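To keep things clear, I will list the structure first and then write my remarks on it.
Here the complex is missing a single protein chain, while all its other protein chains stay put.
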Amino acid sequence: MLRTDGRNDDVLRDIRITRGYQQWPAGSVLIEFGNTRVLCAASVTEGVPRWRSGSGLGWVTAEYAMLPSATHTRGDRESVKGRVGGRTHEISRLIGRSLRACIDLAALGENTIVIDCDVIQADGGTRTAAITGAYVALADAVTWLGAAGRLADPQPLSCAVSAVSVGVVDGRVRLDLPYEEDSRAEVDMNVVATDAGTLIEIQGTGEGATFARSTLDRMLDVALAGCAELNRLQAEALAAPYPGVLPEPKGKRR
Amino acid sequence: MLRTDGRNDDVLRDIRITRGYQQWPAGSVLIEFGNTRVLCAASVTEGVPRWRSGSGLGWVTAEYAMLPSATHTRGDRESVKGRVGGRTHEISRLIGRSLRACIDLAALGENTIVIDCDVIQADGGTRTAAITGAYVALADAVTWLGAAGRLADPQPLSCAVSAVSVGVVDGRVRLDLPYEEDSRAEVDMNVVATDAGTLIEIQGTGEGATFARSTLDRMLDVALAGCAELNRLQAEALAAPYPGVLPEPKGKRR
Amino acid sequence: MLRTDGRNDDVLRDIRITRGYQQWPAGSVLIEFGNTRVLCAASVTEGVPRWRSGSGLGWVTAEYAMLPSATHTRGDRESVKGRVGGRTHEISRLIGRSLRACIDLAALGENTIVIDCDVIQADGGTRTAAITGAYVALADAVTWLGAAGRLADPQPLSCAVSAVSVGVVDGRVRLDLPYEEDSRAEVDMNVVATDAGTLIEIQGTGEGATFARSTLDRMLDVALAGCAELNRLQAEALAAPYPGVLPEPKGKRR
Amino acid sequence: MLRTDGRNDDVLRDIRITRGYQQWPAGSVLIEFGNTRVLCAASVTEGVPRWRSGSGLGWVTAEYAMLPSATHTRGDRESVKGRVGGRTHEISRLIGRSLRACIDLAALGENTIVIDCDVIQADGGTRTAAITGAYVALADAVTWLGAAGRLADPQPLSCAVSAVSVGVVDGRVRLDLPYEEDSRAEVDMNVVATDAGTLIEIQGTGEGATFARSTLDRMLDVALAGCAELNRLQAEALAAPYPGVLPEPKGKRR
Amino acid sequence: MLRTDGRNDDVLRDIRITRGYQQWPAGSVLIEFGNTRVLCAASVTEGVPRWRSGSGLGWVTAEYAMLPSATHTRGDRESVKGRVGGRTHEISRLIGRSLRACIDLAALGENTIVIDCDVIQADGGTRTAAITGAYVALADAVTWLGAAGRLADPQPLSCAVSAVSVGVVDGRVRLDLPYEEDSRAEVDMNVVATDAGTLIEIQGTGEGATFARSTLDRMLDVALAGCAELNRLQAEALAAPYPGVLPEPKGKRR
Partner (left out) sequence: MLRTDGRNDDVLRDIRITRGYQQWPAGSVLIEFGNTRVLCAASVTEGVPRWRSGSGLGWVTAEYAMLPSATHTRGDRESVKGRVGGRTHEISRLIGRSLRACIDLAALGENTIVIDCDVIQADGGTRTAAITGAYVALADAVTWLGAAGRLADPQPLSCAVSAVSVGVVDGRVRLDLPYEEDSRAEVDMNVVATDAGTLIEIQGTGEGATFARSTLDRMLDVALAGCAELNRLQAEALAAPYPGVLPEPKGKRR
């Protein structure tokens, strides 16, 4: 039994990774999981937040947001509502945690990298696309810092990070759910993993349903295979040279 | 190798459940996991939020908060800061989702139950204590609604819900972490489960570390055993009669 | 003519004072005026707010709040509404002013004591219970600072502070009104006094009614007698030793 | 011993009351207590707030604010800070309560009167000037409503309301303190009274000092005499005809 | 003397208009003025804001925002700051006013069109690019409404709207300033015009400089010629068919 979009249960949507999408940030990646499109921009600033100042450690954080026009029905703008919603907060924190798991903040030196993940078009799996794209933007920002001679240590990235959703739909475990499946899934799980096959984060939820331990095990199998495939596509994208002009050593902050 | 507080790795802290702690809410439970103390109050109102009105379905939601004096160092009050933080939002949503997994909202009828989980004293595991206590408060509120003749169906609760934390500390998988262990855990996971042994939610995170699939499997084993013990203690507490005065049928809203 | 709860007009409700209610704050007191229960926690931090820095003077301030579940009908959470209401502000300021009247801020040294008064259960007179309990928590915090060798002067407290409500109900002047009386009082007054019998603050209001000078005089008589009785109970509670572990001199901040 | 401005201890500053200061509101009064100048505008709208709708009762409320340029050192604008401060809230509530004590809300009919008290220049006693001026603006708004045929009953005002400050300065009880005295007063009290000599509200505070019952008694004597003089001046001002064009019966809302 | 990018003083940058950029909104246009890229999305909803309800008139409004990563130095997110800044407000209002000048709101019927203008990359002239692109998105949304049979009148658009910046740089009047010129311009003006050559809005400012009437006249000449060229490019873009699937008459709201 094929899915609406013709995929097998354990197959990812078409993944496209475009580096150098914007001109100003040190890393700027448009990532697409099917119709889901997220712009991941890694901006570098010298120094760290005050609470971390003088520690010798760098800082990596993320902010996730959705354009009002990204969803089927227009969403209200959080700046107009005057506050960031719970879901937005939750996803921003997840992205930040996930990326910090793969970087040695001492090696980064006292630099801050902010990764903005702005959803241009939403069709399910925006947070997992964001994490997967954010890693590529982060890698470009690290390359940029290295060229500028601003890293405390040449290679702060210890592994690659990718993420994918998996769920139970129509009683079947399925990978990388589009909105049409996500909205009626009985169980929904997001898995963040490294290219060494280890886990960074899992979040599995059954709203209005519960799930057996054996289902969880099957979902993990499928998700980890999906993450491995995403890691392969990230590596492929990063094999091309840096998509902009690298700074001279001791270059100015960007 | 025993833990600081003398427990074995797979043993819960002392759990105490006090029903009827406050006089006004339909359910009011003080739950203690060792030194962690959370006051869980279930308040009932007639009707449902506007977006749900007319559906015939009830609504259950939760709000988690921490007293400024609950933590080792005094925390700022979120009302004074003028906004609810990301962590607070995240936990409130988790509690609400977890409780909705065990209740049939059609059977509840067009009533709203808000469960306030206010942490009186924090020593690790406040969110899992909150979920475990909130279930007991919810059960009392359902009893209250039943006595008032306001349920659409006599038994809306389909299972009991409990939650516990589990983590990797000093390289060992340990159950129900106090703050001293939690703050230096390599991996931290919260598991919400039913008394049927099925899962409602799992959230596992390795900040600054990653973890193997086999570690995840071991953590799940330990957590599910912990949840089963918590379910036993909940049932024991609920075996006593309702700790207040039940309303007459068609009683006024409380 | 006795009151609903059997008291004479000029008699206080049952007062209970429990010191050491929480483990972290330097002073933590649960005070009960009948069914009204307020948790008063005094947290100590080194240093003072910026506008006071370098003055050699300490600072004492208070924050009052109500748990949503404390009232007969659940109240909305001020953190969720995104701002502190006028009544909350007013009471917080009153508590802070009242406590500052009994402490020599130069003797306190450049330390800040924040007193959180969180209402666990409300049945009238929450602000007066809060002031009365906050004084006891403040006294414990001062003892704690003294043991730590952090006071500029050994005894900064110049007097004890207590507070009580008094009102005109059914045409009679009555002391310490529970909610049932408070809600229909013609005149409502709060009196804050010292154990020397002097006044710190009086606030008397007739919403929808006015009152004669002679009624005011009678209310003051009754309230001052009530405050004297509360001072006696505070002294009794403080006669027992400090309910926790005192720091060593030059101990760390708590 | 005369005061800095040459007055005796129990004498008011020069009081000036200008009706019809603005053209749009139904009542608009500029009141001056010496250099303190407050613009009190009473605006009328048909209907009442939702929570009062259908009760047949009207509503009277007040909003107090200070121009940034009114004080010796420029104050920050509360609209720019994004919230109303505690002191502003407190005074707004006091003015509203005081005015509601003199009006029969059933006689007012389902109309709302909002009294804006904007301080143009501050030199002590702004809240008492505001109350005294607000009463005059309210009286004009009631006249306006009467002419429009919109009162449920011809005379909703049951008494006149005035207010004055009194304090202990240099050990002496003094009436109507300017900023120079107010800022160093040992005790500070505001008294709101009716032209029948009864009390509506008293608020007495000793920040950094306490005061004896006998001092309180003396302050009340002086304040009540001051209020009586203010009532005389209000009556004198209101003896002149309405300072604008009165509406025809059944006139449109203003 | 050529400009940094080789243009003559009165020549536009390369303009690119891409319709159908997103799948959900009724109109979605990516417009590029050189390196400035703005995504303009027109979302349609049935009904109008409450204050306009029952008037038979439709409503068109706009919201402008900038991605944090759009600028040379990363900007703070307005949702995180908790309020929309003055510049953002000002530009949103300008876009809305400009579009309302070209549409007959009675012909639109009781529909609301919200045009979100999100700046993907900023290099000067974002507000003028936004207006020019928003018109094209609006035209597509009107086509969509017409196909759905939801217009009160078949052709509500009375003219086309475009906008361009003009300024004085290095003493010369120049058209369509990139950031490098804009940031050092002595005078800066934005002109919104119709394809009939009439004006909708002009805003000219000399911060830190003033300008002669004759300079203003020359700037208007250049800007109006630029607007005419933009109108030509809009018409060219709109000559192609609607870039998505049009609804059936009486189609559901989109």
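Here the chain labels run A, B, C, D and E in written order, and each chain numbers its own residues starting at 1.
Methods note: a residue touches a chain if its C-beta (ideal position, glycine included) is under 8 Å from a C-beta of that chain, and two chains touch if they have at least 3 such contacts.
Worth saying up front: this structure is predicted, and the values here are computed from it rather than measured.
Asker: Considering all chains of the complex, which shown ones does the missing chain contact?
Answerer: When the full complex is considered, the omitted chain touches D, E.
Asker: Which residue, E:80, E:107, E:159 or E:233, contacts the hidden chain when the whole complex is considered?
Answerer: E:159
Asker: Touching the left-out chain: which of D:9, D:78, D:186 or D:221?
Answerer: Touching the chain that is not displayed is residue D:78.
Asker: Return the single residue from E:7, E:52, E:97 or E:218 that touches the missing chain.
Answerer: Final answer for the missing-chain contact: E:97.
Asker: Among the options D:12, D:39, D:151 or D:216, which residue touches the chain absent from this view?
Answerer: From the options D:12, D:39, D:151 or D:216, the contact with the absent chain belongs to D:39.
Asker: By the contact definition given up top, give the residues of chain E that touch the hidden chain.
Answerer: Missing-chain contacts on chain E: residues 83-87, 89-90, 92-93, 97, 100-101, 159, 194, 196-213, 216-217, 220, 224.
Asker: Touching the hidden chain in the full complex, which residues of chain D are there? Just list them.
Answerer: Touching the missing chain: residues 22-25, 28, 35, 39, 41, 43, 45, 63, 65, 67-74, 77-84, 88, 114, 116, 118, 120-121.
Keep in mind that, in the parts below, only the chains that are shown with their structure count from here on.
Asker: What chains touch chain D and also chain E?
Answerer: Touching chain D and chain E alike: no chains returned.
Asker: Going by the touch criterion stated earlier, list every chain that contacts chain B and also contacts chain C.
Answerer: none
Asker: Could you find the chain whose CA centre sits the greatest distance from that of chain E?
Answerer: Between chain E and the rest, the longest centre separation is with C.
Asker: Would the interface of chain C with chain D count as same or different, where same needs over half of all numbers used to appear in both copies?
Answerer: Looking at both copies, the contact residues mostly coincide.
Asker: Return the chain whose centre of C-alpha atoms lies at maximal distance from the corresponding centre of chain D.
Answerer: A
Asker: Any idea how many Å lie between the Cα centroids of chain A and chain E?
Answerer: 32
Asker: What is the distance in Å between the mean C-alpha positions of chain A and chain C?
Answerer: Taking the average C-alpha coordinate of chain A and of chain C, the gap between them is 50 Å.
Asker: So the centre of each chain is just the mean of its C-alpha atoms; given that, what is the distance between chain A and chain B in Å?
Answerer: 30
Asker: Multi-chain contacts only, two chains or more: what residues does chain B have there?
Answerer: 82-84
Asker: Pairwise, which chains touch?
Answerer: Pairwise, the chains that meet the contact rule are A-B, A-E, B-C, C-D.
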